[in-house]
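Omission of a single protein chain aside, the complex is shown with its protein chains in their original locations.
The block that comes next holds chain A.
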Amino acid sequence: MMSQRRGIHLDQSELLCSKGCGFYGNTAWQGLCSKCWREENQREKQKQIQEDWALAERLQREEEEAYASRHQRAQSQPTITPFSKFEERKTKEKSSKVNTVTKFFTPSTKTPPKKDATNVEVQSSSSPSSSTSRHSSLDSDHATREFIDFLRPLKPGKEIFKQCRAFTEGMVYKRDMSADELSECVQDFYQNLSERLHSQFKGSTDHVESIMDEVEKYMMTHLYKEVFCPETTDDEKKDLTIQKRIRALHWVTIEMLCVPVDEEIPEVSDSVVKAITDVIEMDSKRVPKEKLACITRCSKHIFNAIKVSKKEAASADDFLPTLIYIVLKANPPRLQSNIQYITRFCNPSRLMTGEDGYYFTNLCCAVAFIEKLDGQSLNLSSEEFELYMSGQVSPQWPQATGAFSCSSSSTALSQVHKRLDLLTGLGERQERVMEKARKLESDLIDWTDEVEQKVQSVLESFPAENQSPTAGTASGTASAAASAIDSDNVENELLPPPLQPQVFAG
């Protein structure tokens, strides 16, 4: 009917937005203009979002209160809690050098949503969080919201959320437990919950798995800081050991490992660079499943490199050496910590039978191989191996290449090409490092500003103490020193009276 009226004169009022805002309305938007329609439509959504935020904020508050109360127990001066917390974080991070650098590489620590930024400005003096903890708590909030959104349509959603939250909060108090005990706790929780989802809520296998993925994401986002590379383990020491080891093996070539990829093919060298990037990226993820996804992506790039080079699907015989090569090239940060963390806190079914689990297992194999590797495993004599390890001789220009049984034709020219490719790869990596360094720099500037602001606000809120002479000496001017001497205090009274100059006549 409406369509037949096209071209017929319509009363102007029929065309206008029924809200009377003066714009034209549209039947598709129930007679409203786009602006009013959006407002109307968004109101419902907005309400929902605000409710979620309220919940997330409450959770956050609870968490911070729990945190603060733990600190009050440790530190007897509650008034300086914000700073002591700050200090503690700093020293904790200083104690693990690897930590500090890589933490800033986490892409998620960048650009907090506007909402929170304004919040912090308004109540900067009351907000106790440092910039790092603010970012991480934002991540946690975000994870909480996503978890709630995911659970909302599920019948047992509320129940699942309550259990997960209670468990996660409880874990915070178990930080003195050994890593194995923590792992045991989390794994028991996963198992009990998935059993209940199967039996009580009659979920299908796939459905339960997808719920468990979200559970893991929510819980591990919250627990990451507490349970990744915990101080109760020697994970960090192992990280440094393997890192040094890989650096010492810089001379290992594709030929020695019998890696079936030809990096002279552009697509292959491209896949190699991508694989390296992916395995490095693993460290920036918080959730075990997301770390696994990095390894899987890395593996797929490796398969592509093999497939393009060999023109056939990669078998394990091809895959493992190539993965070892990639790990040697990448020297991924905190490799052992990441492996341990995944082993301890990932959903077990994913590790046991899943595809991700297969690639992860191969990564574990690669690391074990690198740790144990000797001359024999590279088709070298032990003398050669020692020479290369000591850095006295470099195998770049092979004298007699009989040992490289798998190398096709390793002429000097192809070596040069390989070096060049490697250099371009390295150049790209350096660029990425620079990019991240710049980010780090801007983060640091933000951080200093924030500290300055806080110091200022504390100085303002405690003006009386600032007047004390010891606090004032920072300026160290002569007049300040003079006034200190002149001021009457006990010490001055103990001084002998000033000497009077005596004049002798004659």
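Rule of thumb we're sticking to: contacts are C-beta pairs under 8 Å (C-beta built on N, C-alpha and C of every residue); 3 or more make two chains touch, one makes a residue touch a chain; residues count from 1.
Throughout what follows, contacts and distances are computed from a predicted model.
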Assign the chain not included in the display its UniProt protein name, restricting the answer to "Dynactin subunit 5", "DNA primase large subunit", "Ras-related protein Rab-21" or "tRNA (guanine-N(7)-)-methyltransferase".
"Ras-related protein Rab-21"
Any idea which of A:H142, A:R175 or A:H198 touches the chain not displayed?
A:H198
Sole touch to the unshown chain from A:A166, A:I265 or A:M352: residue A:M352
Looking at the full complex, which residue from A:A316, A:L426, A:I445 or A:L459 touches the chain that isn't shown here?
A:A316
Please output the residues of chain A touching the missing chain, sorted low to high.
184, 187-188, 191, 194-196, 198-200, 202-206, 208, 258, 300, 303-304, 306-307, 311-321, 348-349, 352-355, 358-359, 361, 364-365, 368-369, 372, 376-377
